[in-house]
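FYI, not all chains are in this one, though none of them got moved.
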């Protein structure tokens, strides 16, 4: 087996050389990867876990929480969260500024610490708002036996929690990390909410797989959506190279108390008024008036073949 | 950087105090979290892993299983499973009874042990039924090369396994843990089967992402469904507060040998007869007769624009 081993040595050595050649690593910011940290998927995972544990102690993170030790757990989780946030916000800022004249390490570190603290200060309010989502979900689903079941078992709550965490970071101007956080929820739940979207309180998602909510969508309070719902763009304005222009509002505005049933698609910068109801599987590209109800007409395009 | 560190200390200390204040932790059963265990997401994950390993040794859990050591692995997995089940069933019972006059610790423990043993006794039958699902999947999919590939690679099998495990626990009256088990499969596969649903043998799900099967659905034997299929509720009866009444049958009854193609939605307490076929993307809210075949009529609502 000598020949094969010699071939193995040669193949491995040559492929290592080619893959580690700096000229083939064009995606990495040259100034950055000399020592500045890159964002870490594992660290972002831990940020999500710690934030969820701080908001819902006992349900996420360590399940041994008691009245006596909740202070101790909270204290140590908070400290870990703070350090991870500073590190990852720093990495995100470095990465997003690497093509320009980069700020100094110390300046980025100070900025990252300030943003991390500002985020941490929002955690009590984050818990209050997430509890409105939990309550709305519990009351709105006949299959939910308790609010505890909702927190433990509803993917909608996990996705909304990540969205609300990520959205706070977007508001603080943190680059890339919010998208990594929302993508973790997407992977976990099949619910893809862009962290730049604006969503009111008492928000409910049932089942949720396949839900998409775009970056410029605006949702009011007490909105309820089901699996497969898309709040998307209808088309993009293109620049002279034929590429979409970034940053233009292109997703719908949804009012208060709106219900959108499974697999409906609402596309473009249209407005769905308060108290509207969108039936399942419906394709909507025009405004919907307040209180209006859209349902599938009789399914006359279905053939029933008796065998 | 002194000022920032002092700000950091203050922000962390104050936020820790607010988040760990018992008055802000209303979701947690007060009698419970003084020491009784809470259900643990990690323990439930291990219950799933061990149950799968016991049913399909070598495919899940440790891959070093041989004819010689399968007894030893089975013995240790079983013991771990038993202890985790007792612990988590106990935690589930405590959580679900915490607003009433709670039973004593010892009484709950005894009850949990009995339910855990009853579950364990069903494992050989569980393996037999799951093998009918594997066989049906292998014979029904031209892309499947072997039953081994089906067990290793088909998300449908993972979701059905979790459903069958969770359903046994539902039958034993175990609260919350079954939903945590089925939600794990939902996260892993995008297939959301409520553990209270009733599903016959030789059940097949292909691709599976977006499948939803509601709590009161009833499915016969040899049913086959594709990605995006919803077996859901059409509407909820509301109580005087406008909230859905819990526990009313509201999902469809599916007969034997029924095939439901991708993205079809079957809604409400309707009946789909034996040997029926539901075409892709179809919206069904009325009964379907035995042997009937529903397909999309000619797609005359599509515009074809030649450029």
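By written order: A and B. Residues from 1 in each chain.
Here is the rule we go by: a contact is a pair of C-beta atoms (placed from the backbone, for glycine too) under 8 Å apart; a residue touches a chain by one contact, two chains touch by 3 or more.
This is a predicted model, so every value here is computed, not measured.
Here 2 copies sit in place, and the number of copies making up the whole complex of this structure is 6.
By our rule, only the chains that are shown with their structure count from here on.
Averaged Cα coordinates give subunit A a centre that lies 23 Å from the centre of subunit B. Looking at the complex, you find that subunit B touches subunit A at residues 1, 4, 7-8, 11-12, 15-16, 18-20, 22, 24-30, 33-35, 37-43, 91, 95-96, 175-176, 179-180, 183, 186-187, 190, 192, 194, 196, 209-210, 212, 214-215, 228, 230, 232-233, 236, 241, 243-248, 250, 263, 265, 267, 275, 279, 281-284, 289, 291-301.
Note for the complex: subunit A touches subunit B at residues 54-60, 63-68, 70-71, 73-75, 78-79, 82, 110, 113-114, 117, 120-121, 123-124, 127, 131, 134, 139-149, 151-155, 188-190, 207, 209-210, 227-228, 262-263, 280-281, 296, 299-307.
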